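The complex appears here minus one protein chain, its other protein chains still in place.
As written, the chain order gives the labels A, B and C, with residue 1 at the start of each chain.
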């Protein structure tokens, strides 16, 4: 996270909010933000939030990319709880530049010690 | 949809709400609602909502199942717009029995005629 | 499955092969096979294969649709094991009309009794 310049803006048991500004190092062949950067941002928000209340390991994730993000733009990831069960839990992370959605991530985890 | 007993409760360009009561025909080997029933319910909400503003064909979907649904329980699917672009759009459908989440579906479509 | 006309062609602990011929009842607004039909076919293959060696419940699935399937075409689903662990397992189902791929499904299950 630090290497990518990702910042944690808010973290509680119900929400994680992280952000990154797209830099020259983050670009793909097409001159827009590499999908891997948006994934890393969403995944970091997911990991932080899912480990707030349990020891959690990721089982499965999905990301959808809606539109290109350009150098200098600031992407924010807002992770929320969709469902927290005893053995598994599911989270959603919305990715946006300002008010404009640029992607969506969903992820499920397995709880190492059922609480 | 009719064959499965699915009912449309609300439909607008921004939301679709459908529901089904789990019957004896809908059960799997474990005596709970077949995953295919929940999928069919979510998929119907997704199809109705995504065709409200464009001619849309599904590209990719994902469903996560949170817990078993029992005979006699009424499952509601609430579909919402996550992102509507010119060529593609993304939707999320929450599945719940009363206040209890039982699953989540996400789907993306391709617009046959860009508007 | 019976209601949809799905036939089981082969079933072993390592593979399930099912097929359906697209009929007049299976069409969407665009006159091609409803995505829900292809999903039901893939999901049936996944359910049969995943229950061959354990009592399994679906956790999460994904389907991608590659191209439209027309009335009268016969779609075959070939399910294979990607990974079988103690607690979870993953399967892949390829959908094709003859040699032509029309979709891909992946699914993971949770084993009710770890063996």
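Things worth noting here:
The rule we apply is simple: a contact is a pair of C-beta atoms (placed from the backbone, for glycine too) under 8 Å apart; a residue touches a chain by one contact, two chains touch by 3 or more.
From a predicted model like this one, the values you see are computed outputs, not experimental measurements.
Considering the complete assembly, chain A touches the hidden chain via residues 3, 28-30, 35-36, 39-40, 43-44, 47, 51, 55, 57-65, 68, 112. In the full complex, chain B contacts the hidden chain through residues 59-60, 62, 88, 108, 110. Interface residues of chain C facing the missing partner chain: 60, 62, 64, 66-67, 82-83, 85, 88, 90, 92, 94, 101, 104, 106, 108.
One rule holds for everything that comes next: only the chains that are shown with their structure count from here on.
Separating the centre of chain A from that of chain B, both taken as means of CA atoms, is a distance of 24 Å. For this pair, chain B with chain C, the centres built from the Cα atoms lie 19 Å apart. Counting partner chains per residue, chain C has residues 59-60, 62 touching two or more of them.
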